[in-house]
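For this depiction, one protein chain was excluded, whereas all remaining protein chains were kept in their positions.
The chains carry the letters A and B, assigned in the order they are written, with residues numbered from 1 in each.
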Amino acid sequence: MNSIESGISGLDEISSSVGSKDGVIQENSATLVYGPPKVGKSILCNQFTYHGLNLDEPCLYLTTDQSMHELQQNMMDFEWFLQNPIEKELLYVIDTLSPLSGEEINTTTTYKVSKINDPTDLMVKVGIGTRFVFKKSNKFRSVLDSLTTPFAFNPEALVIRFLKAYIRRLKEAGATVLVVYTEGVVDEKTEKILKSLMDNVIMMDGEYLTFRSTTGLVGTAEYNITNKGIFLEKGKTL
Amino acid sequence: MMKRTFIPKLDDFLGGGIPEGSSVLFCANPGVECEAFGYQTLQSRLEEGDQGFIFTNVAEPSSIIYEFDKLGWDLETNVENENAFFVDGSSYFIGAPVTGKYGVEDYTQIEEVVFKAIADVPNGVGIINNLSTLIDYLGDEKTIEIIKNWNESAKEKNTILLYIFTQWDYEKDVIKKIKESMDCLIYLSTIEERVIIGQGFMVTGASWTTPSSNMVLFNVIHPGGVKIFIPKILVTGPYNAGKSSFVRSIAPDSVSVDRMALGQVPTTIAMDIGHMEHKGFVADVFGTPGQERFDLILDILAKEAVGAFILVDSTAPKTFARAKEMIKRCKTEAIPKVIVANKQDMTGALSTDQIRDVMKLDQTIPIIPVSIIQNEGIEEAVDGLLEMLYR
Partner (left out) sequence: MILMIVRVVSGIPGLDELTSSEDELGLGLGGIPENTITLVYGPPGVGKSIFCHQFAYYGLKQDEPCLYLTTDENLQELQEDKTNFGDDLKKYMESELFYVVDAASDIEEELESSDIYHISSVKNPTDILIKVSQGANSIKQKNPRFRAVIDSITSILESNNEMLIVRVLKTYILRIKEAGGTAVINYTERSADLRTEILIKSMVDNIVKLNGNEIVIEAMRGMGIKNKSYEITEKGIIVE
C-alpha cells in the first residue's frame, strides 16, 4: 500500500527509521486525529491539506467548527496561503458553520455551505464535492474538521451514521481522509465506535503525538507547534 | 380522489397520483437530493388550491422559504395567505427564535403538534422533513409508534403525508417496520461509479396500484425542480469496428450528423445521434467518430456521458491499442463501460478471453461477443451496460 506524504515534519520519517516502507498514513485510508482541546489537531489537518495542495493533490474540506474565513486566517498564521490553490480549484470547501449566522452566503464553484443540523443535505453536498474533486485528480485528500460541532447539534447516533457514509463515499472515490475529534465530547462507548470506523488513529495530547495504523505500526514522538507548523522530534516505534 | 404531484413520470408510476389520506415514504440513499420531492409535491398541491404544512427538524422555516425561492416557487406568499404553514422543530434546538404556526421546544411535543397540523389541512398535504432525525432523537420504537398514529389521523382527515427519510445504516428491522407503515414507497438512489454520477427514483410499492418497476434518472434544477435526466451513452471505438451499425441497432431513429460547429470553425465529422429506449431505460446515444483527430469531441462527450459502449472488430487485433486509448479517455470520467466485440460471426474472430488477454483488460470491464450483422449479442451488450449503471 502506498503511503501519503503527510507534510508533517517528522511524521513520515518515524516509520522509515525502522526500515519500514509503510508511512504512517496510507493512501486511501481514514485516520482519526483526536485529543483534548487546543493541542493542535486542526493545525495538523491544515498542514496535511496544504502539503497536498502543493503537490497538486486536491482536497475536499468539511469545516464545521470554523467558518471559511477563519480557516483561511488560521492557515495564514502559518503562511499557508490558499489563494493559489483556490484559483486552481484544488480546494473544495463545504462550510456548515457560516449559515448559522442566518445571513445568505455567496457560494462559488468550490465553496459550498450546508446546515449543521441537516446531515442529509450535507451528504448531498459531499457527494457533489467528491465528484468535483475526483475529476480533478484521482489522488486527493479529505478533511473533516471536526466532529465536535456536529455532535453538539445532532443526536450522537446520527452523527455516527453520517460519518460512516462520509468515509465510505470518500474511500470509494480513492481519497485519503482525516477526521478530527475532541476527546470527551461523546461517551466512551461512542468513542470506541468512532475509532472502529477508522484505519488509523493519531492521538495528540499537547506533548506527544502517538499513532496507530492498521498495518500494525505504533509509534510516538514529541511534537512542537512552531510558526511554521507542527514538527515532530525523533520518534520511536513500539 | 387522486392528487397529482406533477413530478415528471411519478404520477404515471403511481397510477395517476396519490390518493387522499395516503402516506408516502421517500426513502433516499445518503447523497440523493430528496427534499425537492416533498417540496415540489407541496408546491403542486398549493397551486391546485390545497393547503399544506411542512414539519421541519433540519432547517429553519426561513431557510426552507429560501430553498423554495431557489427552485423558483414563492412559498412566502402562500404562508402569508395561510395556505401553507410551518411546524418549526428546528429553530429552538439551534438557539434560533421559533417561527411558524407551530413551534416545538421539546421533542416530546412533536407528536401532538403534528396531529394539530394534520387536522388543520384536511384534504391537503403535510411534509415531514426529516424522519431520520426523529428516529435518532426519539428512538426507533417511539418513532414507529408515532408514524402509525400520524398516518391513522391523516387517513381520517384525508390528508396526504409525505415523509422524507434518509436511509442511513439503520437496522433492517427498523427500516422494514417504517416501510410497512406506509401506503407508498418511493426509493431514491445514487448511481455510482466510484463517485456519484447520477440519481434515480423508483416507485417500489403502492397500496392502491401496481407500480411499474422502472428507475428514472433525475436531476434537481434550480429553478425548476425535479427533472428527468436523459443520460448520454457513448458509442465509440476504432475506425470500422461497427459503431454506426450498433447505434442504428439500439437507436433505430438515429441520424447521421455531418457537421458540427466546434468553436468558430465548423468541422465535418460523421456522428450518429439517436434516442434509445430499452426496458424502461431511456438515453440519448452518441456514436463518435473513430479517427484520432476527433478525440477532442470524445473528451467533451465523455464528460457528460453516463456510460459507454466501446466497439472493437474481433478480427482486427491491431486496432485494439487504439480501442484501449479510447477506453482511457472514458476512464478519467469514471463511467461504466462495456466492450462490444463485434464481427464474432467472421472467421478469425478472437474470442472474448483472447481479446481480454491482448488488451490486458481487468475483469471489471465486461466484453460481450456480438455480431451486429446477424443481430446477435446486442441485447446482452445493452443489458450489460444497464446492469452496471443500476448496480
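One rule holds for everything that comes next: a contact is a pair of C-beta atoms (placed from the backbone, for glycine too) under 8 Å apart; a residue touches a chain by one contact, two chains touch by 3 or more.
Predicted model only: the values in this text are computed from it and were never measured.
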{"item": "Given B:G16, B:G72 or B:P97, the one touching the chain that is not displayed", "value": "B:P97"}
{"item": "Absent-chain contact - pick from A:I8, A:A30 or A:L100", "value": "A:L100"}
{"item": "Sole contact to the chain not displayed, among A:Q47, A:S67, A:T110 or A:S213", "value": "A:S67"}
{"item": "Selected from A:T120, A:T149 or A:N200 as touching the chain missing from the view", "value": "A:T149"}
{"item": "Contacting the left-out chain in the complete assembly, out of A:T182, A:N200 or A:S213", "value": "A:T182"}
{"item": "Residues from chain B at the interface with the omitted partner, ascending", "value": "92-98"}
{"item": "Positions on chain A where the hidden chain makes contact", "value": "36-38, 65, 67, 70, 76-77, 79, 97-98, 100-101, 146, 148-149, 152-153, 182-186, 225, 227"}
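Methods note: only the chains that are shown with their structure count from here on.
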{"item": "CA centroid of chain A to CA centroid of chain B, Å", "value": "31"}
{"item": "Partner chain A, residues of chain B touching it in the complex", "value": "28, 30-35, 57-59, 62-63, 66, 90, 93-94, 96, 130, 132-133, 136-137, 164, 166, 168-170, 190, 192, 194-197, 332-334"}
{"item": "Touching residues on chain A, where the partner in the complex is chain B", "value": "99-100, 102, 104, 115-121, 123-124, 126-128, 130-131, 134-135, 153-158, 161-162, 164-165, 169, 172-174"}
